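Omission of a single protein chain aside, the complex is shown with its protein chains in their original locations.
Now for chain A:
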Amino acid sequence: MRNWILSGRAGLLLLAVVLALAPLGFGNPYHYDIAIHVLINAIVAVGLNLLVGYAGQVSLGHAGFFGLGAYVTGILSAHYGWHTLLSIPMALVVVAVLAFAVARPILRLSGHYLAMATLGLGILITIVLRTEGWLTGGPDGMIVPPIEILGWQLFGEAYWYALMAALLVLAVWLALNLIDSPVGRALRAVHGSDVAAQVAGVNTTRYKVLIFVVSAVFAALTGALTAHYSGFITPDLGGFMRSIEFVTMVVLGGMASTFGAIVGALVLTLLPQLLTGFDELEMVVFGAVLMAVIIFMPRGLVPSLRTLIGRFLR
């Protein structure tokens, strides 16, 4: 019983039930919209958690992949008339190729140098998006057409909520399986000690590259879908602050906890909504909350809770 609860399979079921029942509490399209943004952030955070939480490799540039995914599908469908069912996969391919190309030299670095390199990569992507105005519309952003399948337009918050909820369940299922596979064990070995893992015969570079590309594709997919959902994108989608938000979701929920990443995404997406009452002081309060939570709960929300529940069930 206890093992089953702690293993995550129960969590997956619980997540599906919660996501299915949540719309009962939504009173208006605005609630749906916020929920969709929670789901979008949650999918990115679950992917990023594989890299940051399990493999122990920091990325301060993941929003760059998110933004690039959004812009590739946006540009192909808006300017070149591509069908969205083709332009979205193309966005994933472009981001996967880029992530794969830079993964080896970047992942040779560690600590602050790795932080610097990923930060630089993310910022470079946004600078290109902002500067190539003829293609991207520049800082003002661009309009993206909706997803269309056989003449039927994917429109309305309820449909989008269903799609994103299904994707989140799929992403969590993928992440849990990956973590329980030999790949996951290898990753945790890399996190523990890169050298020890190598000595034990683990090809650490290969696994790190693999997980870097996987987490980048998670970000690209959600970025691409966000573009078609909101219908309007700006380079800020891929900006430095967005990257920081994604990493914060992972740390806030609890590193190396897939459900923690979801909780982190939920809290960090809702926080600005709760702070709108503070108006001008919103940034001050946000910064203070960020500091306080990390200082007083360095392990994150979910691992702390799990320790409590584990103790209770014993």
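Everything that follows uses one rule, which is that a residue touches a chain if its C-beta (ideal position, glycine included) is under 8 Å from a C-beta of that chain, and two chains touch if they have at least 3 such contacts; residues count from 1.
Basically, contacts and distances are computed from a predicted model.
**Student:** For the chain omitted from this view, which of "Iron-sulfur cluster-binding protein", "ABC transporter permease", "ATP synthase subunit b" or "Acyl-CoA dehydrogenase" is its UniProt protein name?
**Tutor:** "ABC transporter permease"
**Student:** Among A:G192, A:G231, A:G287 or A:G310, which residue is in contact with the omitted chain in the full complex?
**Tutor:** If we include the chain that is not displayed, A:G287 is the one touching it.
**Student:** One chain isn't shown here. Among A:L154, A:I244 or A:L271, which residue touches it?
**Tutor:** A:I244
**Student:** Could you tell me which of A:L39, A:V52, A:L168 or A:A227 touches the chain that is not displayed?
**Tutor:** Per the contact definition at the top, the residue touching the missing chain is A:V52.
**Student:** In the complete complex, the non-displayed chain touches which residues of chain A?
**Tutor:** 52, 58, 60, 105, 108-109, 111-113, 115-117, 119-121, 123-124, 127-128, 131, 193, 195-196, 240, 244, 247-248, 251, 255, 280-291, 294-295, 298
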